[in-house]
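Before I ask anything, here is the structure I am working with.
Every protein chain except one is present and positioned as in the full complex.
Now for subunit A:
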Amino acid sequence: MNTIIEKSNRLDKVFEEKKDHVLSVYFSAGFPGLNDTAVILEYLQEAGADIIEIGIPFSDPIADGPTIQQSNQQSLDNGMSLKLLFSQLQGIRSKIDTPIILMGYVNPVLQYGIEDFCKDCQKVGVDGLILPDLPMQEYMEEYKTLFDQYGLYNIFLITPQTSEQRIKEIDANTNGFIYMVSSASTTGAKSGIATEQIEYFERVKTMQLKNPTMIGFGISNHETFAKACDYASGAIIGSAFIKLLSESTDLKTDINKFIKSIRNND
């Protein structure tokens, strides 16, 4: 294990500097316009996002609700590909230092070639990966060594149905943070936070995990963001931001306003 590379991961820095209200924002690469990826990254950093997740488009996103399905499809229709994403991210580290996570399904990564993928992630300055359909067993056996070698954190999801033992196992085997899916759902499916979700948040909070937790799915505005932040280091916004992007006529202003409205002086 290369501890020097691990220490320099931007995700660690974020959670060292900021104990709460960490805001992570997700958008699909190549959306709304094919060449908007890099611009949106810059606007998000300017507006004050702490972490940025870039979605690798995939034709069959089974964990996503209608909003992200559509942005995926539009991005593919725009001509987006993983290869193109890496070229769009070329040189991005001279402009922004916000941690970047690539989030996507495992098939495009497999076709790219795992090692080439890791190499290119490191080259452009990607800090972490979220591959929801990559099982832990496969990760440990086939991917972990490479991810470690290239300084990439693999972030795992947990849900209200994940057993305590499995949460501990995930905590032991990952870095960066743990992605707490707020309820049993696809992305963007529910709004608001219900009592049973609070019980789950509290249950995980008392587990004293080594990794910080971030709550995602169904976080859409200041109210849900603030509520999630009562129980975790921060929260992740996806579908609500995609909706904003699809309606925006002035990305810079609208992104700035959106992030400010989420934070609302927190």
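Observations on the model:
What we mean here is this: contacts are C-beta pairs under 8 Å (C-beta built on N, C-alpha and C of every residue); 3 or more make two chains touch, one makes a residue touch a chain; residues count from 1.
The working rule: contacts and distances are computed from a predicted model.
Name of the non-displayed chain as stated in its UniProt record, restricted to "GMC family oxidoreductase", "Xanthine dehydrogenase family protein molybdopterin-binding subunit", "Tryptophan synthase beta chain" or "Spermidine/putrescine transport system permease protein PotB": "Tryptophan synthase beta chain". Considering the whole complex, the residue from A:Val109, A:Ile219 or A:Ala240 that touches the absent chain is A:Val109. Residue A:Phe156 is the one among A:Phe15, A:Phe156, A:Tyr200 or A:Tyr231 that touches the chain not shown. In the full complex, subunit A touches the omitted chain through residues 57-65, 69, 73, 76, 81-83, 105-112, 132-135, 137-138, 156-159, 161-163, 166, 181, 184-186, 189.
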